[in-house]
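Every protein chain but one is kept in place in this view of the complex.
The first chain written gets the first letter, and so on, giving A, B, C and D; residue counts start at 1 in each chain.
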Amino acid sequence: MKKIKGFWLFLVLSIIVYGTVQVLINAGILNNFYSNTLIFISINIILAVSLHLVIGITGQFSIGHAGFLAVGAYISAIVTMKLSLPFPIAILAGGLIAALAGLVVGIPTLRLRGDYLAIATLGFAEIIRIVFLNIDAVGGAAGMQVTKMTTWTYTFICLFITIAVITNFTKSRHGRACISIRENEIAADAMGINTTYYKVVAFAIGSFFAGIAGGLYAHNFYIIQPSQFGFLKSFDILIFVVLGGLGSLSGAVISAILLTVVSTFLQGYPETRMIIYSLVLVLVMLYRPQGLMGTREITDLFKRKSVKGGS
Amino acid sequence: MLKVDGIDVFYGNIHALKGVSIEVLEGEIVTLIGANGAGKSTLLKTLSGLLKPKNGTILYENMSIAGKQAQTIVKSGISHVPEGRRVFANMTVEENLELGAFVRKDKEIQKDIQKVYDLFPRLYERRKQLSGTLSGGEQQMLAMGRAIMARPKLLLLDEPSMGLAPIMVKTIFSIIEEINKTNGTTILLVEQNAHMALSVAKRGYVIETGRVVLTGSAQDLQSSDEIKSAYLGG
Amino acid sequence: MEWVQQIVNGISLGSIYALIALGYTMVYGIIKLINFAHGEVFMIGAFVGFYSIAGWGFGFFPALLLAMTVCAIMGMVIERVAYRRLRNATRIAALITAIGISLFIQYLVIYFRGAQPEAYPNVLSNKTFDFFGAQISSQSVMILSTSIVLMLLLQFIVHKTKVGKAMRAVSHDMDAARLMGINVNTTISATFAIGSSLAGAAGVFFGVYYTKIEPLMGVIPGLKAFVAAVLGGIGIIPGAMVGGLVLGLVETVVSAFGYSLWRDAAAFIILILILLFKPSGIFGKNAREKV
Amino acid sequence: MTEQPLLQVKEAGIQFGGLKAVSGLNIEINRGELVGLIGPNGAGKTTSFNLLTGVYVPTEGEILLEGERLNGMAPYQVTRRGISRTFQNIRLFNELSVLDNVKVANHSKAKHSIVSSVLRLPSHFSGEKEMEEKSLELLEIFQLHKLKDEVAKNLPYGQQRRLEIARALAAGPKLLLLDEPAAGMNPQETHELMNLIAFIREKFDLTILLIEHDMNLVMGICERIYVLDHGQLIAEGLPEDIRNNPKVIEAYLGEEVPKDA
Partner (left out) sequence: GCGGESAGGGSKDDVIKIGANLELSGPVASYGQGIAEGIDLAVEEINEAGGIDGKDIKIVKVDNKSDGPEATNAAIKLTENDQVTAIIGSATSGNTVAQAQVANGAETILLSPSGTSPNVTINEDGSLNEFVFRTSFIDPFQGTVAANFAAGDLGVKNVAIFADNASDYAKGLAASFKETFEGAGGKVVAEESYVAKDTDFRSTLTRIKSANPEFIFIPGYYEEVGLIVKQAREMGIDVPLMGADGWDSPKLVELAGADALNNTFITNHYSSGDPDEKIQSFVKKFGEKYDGKSPDAFNALGYDSVYLLKDAMERAGDTSDASKIKDALAETKDLSLVTGIVTVDEDHNPIKSATVLEYKDGEQVFKSKVNP
């Protein structure tokens, strides 16, 4: 019962957050800049949380997440701009095709381990980018112009669904199966977990939400170009996840918010921006190598400390 | 030769050794026995410099070695055969032995390798094999041989019989006695197999949850009722 | 004739990759860290060479030595400051730190001198030989032979010398290495020094051969070298050499067929294919965890 | 016809490169038996377990469980058909709680789908509840229920070994394989373990095959023993016979084990 209550609490909180922001936007208190920053933050949270499922939960070291972002962005842009279909369909299509791409990439590569998996996923993301670079119908290097359709409402709904789905997935036997792969793949296999299946499922779900983020992204920034989806973008997403604490969903959320804000704030200090940003990154890792949250969740802070066993 | 006085060792917040004091005399075999997690390995790691004690003193040949770097301690004559053998799997048997003599600069290294081969003829047969592919017992021999290569005065052995077939256990223990007799090497031996350990040792310490709870000659310990019920399965 | 020329082109390109990959693989082999800052050390090497030639009038070899020295020190400093604390942390934490360091170096250089490129002075005369109708430049021959020599040297150091044995011991088990009396910190520093000085040398060669250097020049070659190292089996010295050459040849052949825009994609496809059949690279031992 | 044996291994073997780690292995185990597998270090005992559980695919021979051929099945498939195991070097899910460790092994017994979990349908709640109840029951038997929320890596060694066995049982095996369960335990702890093994065997109606170097344990509880050396069976029989078998003495025991062990 406790768990069900938690879910309702989450729902109510979400509606409050959404409503407040919407009212502030309507009242003109939050200007375009702030509302747009909120959208950008939310997109980054979706990306971070979706990668968290792959790296933090399932323990599969993927550093090519921007590839799926690209797929979602391009597919959804094609759906609205070329096929003139409604935006929600575009978002969904972006997610589904990205999930499909996740399957295509995941099935062969997920048997690789550690750094070899990392470089293979990075390679696939680059291949995806180069494919878009070479398709003239989507503008090649010059990119594709996209009308702005992303609103706070759409963004928030997607964000809500992402977090709800990934949380629910994680806190079920399926999520535990994924965690057991992260902890010890050989033992997971020996306990009857179809490790390949769950790795691929986690990868596909992660890709799906990255694709969703791509749809929002494409329709928020007027233009998409292959150069926006290079490996540095993948690193940015990876950094959210690791900095937040591998395995902690709330950590991923917090660090996506924090880093987006820091980075936006630093826009005005062009000369030292990247120097400060990289220093922040290095210092956090040096002094908190487990990430901001470690493996804990923000909700743990409200629970009573779990009983310590032993002695 | 070795005098440990009231050392405390922590892993983060875990207080693993609480004021442990022991003493080892030159030429002795001394054994440490105790349940899982009692802190035996922790004590050996502290002696060889892998861990630093928070307080307390460790005197080795009247020189304080507490908190010194492992490589310094090895040079002064203490060799540690760690729990789980820890041979360098991607190197050959012979390279492992050469590494054992890493701190030495003299010309007799080759001669000593020969001596190890005499002690463990099996290693001679396998000298070109990658040590990761050796059987458990062979790896244990290699780990001991590698430690001997440093020409230690004090040898720290952590559960040398763990996971070995009965026949191997016997071999290993007879080699321990032989090293002690022929080279005069002092040995501090940690064992689960208290029965065997007490049969080769002169004296023993019993450690429980980070404290020394009992000490005495091997015979006394062997006949103590507490020991019998807890560690000898009697 | 075109094909002889293309193979020559591929080998020249590949030997640059190999040169950078050697240092990469060396560091990886010992501490299992993907040192993303390696590309930046390479860039610093190129700039040190540039300033010492253009600014102080050094010749090629003094400049090369200076760049190698500076990079060796830099590598040791990076290790000391940024990586040592993380030795027992997760590898991904170390990876993020490496990415951070790499950004830091890039933008520090941009901060001090701007992002505009610099043209390397002509310090090494370049003759072009005719080889079965193909043009071979003396510089590319030099780069290839340097990387072969360095590969052999590294292989010798790692497998035959005492410090090399210490390196291998450290790579396998740091605590056990300590128990042999090996100073782990010194050994790792030495590894970074050697690996980074190779990157520095590669930077100077790159500058001489391609002329253009700029603060972000390390990013792509760094990534390519990493790919080359993985291709050959990361941590394996001859693997880095072969991986670099294979990568260079693949890219060249793809361009030669007129698909230059697909060049990087093809390189990655080859990489993935090789990994699917040999999950730990061409020379990698298939070290599945023993159960 | 007599009843079909639970496990039949027929002429099974595997090669690594040139090395024949196991060859011509023949084992038959009937329902309810408790059988030992012993042999010198590197004889191929663990490798045999790996063959049985699908970690390695045999290069020769075949393995049948209740008449069904297991060759080529992935480990999880083998587990679902009824063989589960513990590992020589403990392999728990370190960051997971004790309870979750067991729940993971319960996984394939539950039915609720990903969709029902994501949408939090009633079947999710009932499924999870059932998993939790079953797991707690098991933990209670192993006296680990008080520690259910503790993270596995924080358990003392002996409890980790017990948890591993509990976890293996949660997968609902017909045949349980134990790889050196007493390694690193002192005689007192080993004794307790022996009692535990005997108990769960009765309670869950299990068939057990175990590897162990501790002769007190092996001779104490095994009904039959197989002896491997250099990848081949060199003896098979009752503990009495094995104890006195000269080949076994030479290769493994070193000398006769005193009867009163």
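As a convention for this text, contacts are C-beta pairs under 8 Å (C-beta built on N, C-alpha and C of every residue); 3 or more make two chains touch, one makes a residue touch a chain.
Everything quoted here is computed from the prediction, not taken from an experiment.
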{"item": "Chain not shown, its touching partners among those shown", "value": "A, C"}
{"item": "Contact with the hidden chain (one of A:Ser76, A:Thr195 or A:Gln228)", "value": "A:Gln228"}
{"item": "Contact residue for the chain not shown (choose from C:Ala89, C:Val141 or C:Ala256)", "value": "C:Ala256"}
{"item": "Residue touching the undisplayed chain, where the options are A:Trp8, A:Phe33 or A:Tyr287", "value": "A:Phe33"}
{"item": "Absent chain, residues of subunit A that touch it", "value": "31-33, 36-37, 40, 133, 140-143, 145, 148, 217, 220-225, 227-228, 230, 232, 264, 266-271, 273-274"}
{"item": "Touching residues (missing chain, whole complex) on subunit C", "value": "1-2, 5-6, 9-10, 12-13, 107, 110, 114-119, 122, 126, 128, 135, 137, 210-212, 214-216, 220-221, 251-253, 255-256, 258, 260-261"}
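Convention: only the chains that are shown with their structure count from here on.
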{"item": "Centroid comparison with subunit C (C-alpha atoms), farthest chain", "value": "D"}
{"item": "Winner on C-beta contact pairs when A-C is weighed against B-C", "value": "A-C"}
{"item": "Subunit A and subunit C: spacing of chain centres that average the CA atoms, whole Å", "value": "32"}
{"item": "Rounded Å distance, subunit A centre to subunit D centre (Cα mean)", "value": "40"}
{"item": "Touching two or more other chains - residue numbers and ranges from subunit A", "value": "186"}
{"item": "Where subunit C touches two or more other chains at once, by residue number", "value": "291"}
{"item": "Footprint of subunit D on subunit B - complex, ascending", "value": "33, 35-37, 134-138, 159, 162-168, 170-171, 192, 194-195, 229-234"}
{"item": "Subunit A-touching residues of subunit C, taken from the complex the two chains share", "value": "34, 82, 85-86, 89-97, 99-101, 103-104, 106-108, 110-111, 223, 226-227, 230, 234, 261-262, 264-265, 268-269, 271-272, 275-276, 279-281, 289, 291"}
{"item": "Contacting residues of subunit D [partner subunit B, same complex]", "value": "38-42, 88, 156-158, 180, 183-191, 213, 215-216, 251-255, 257"}
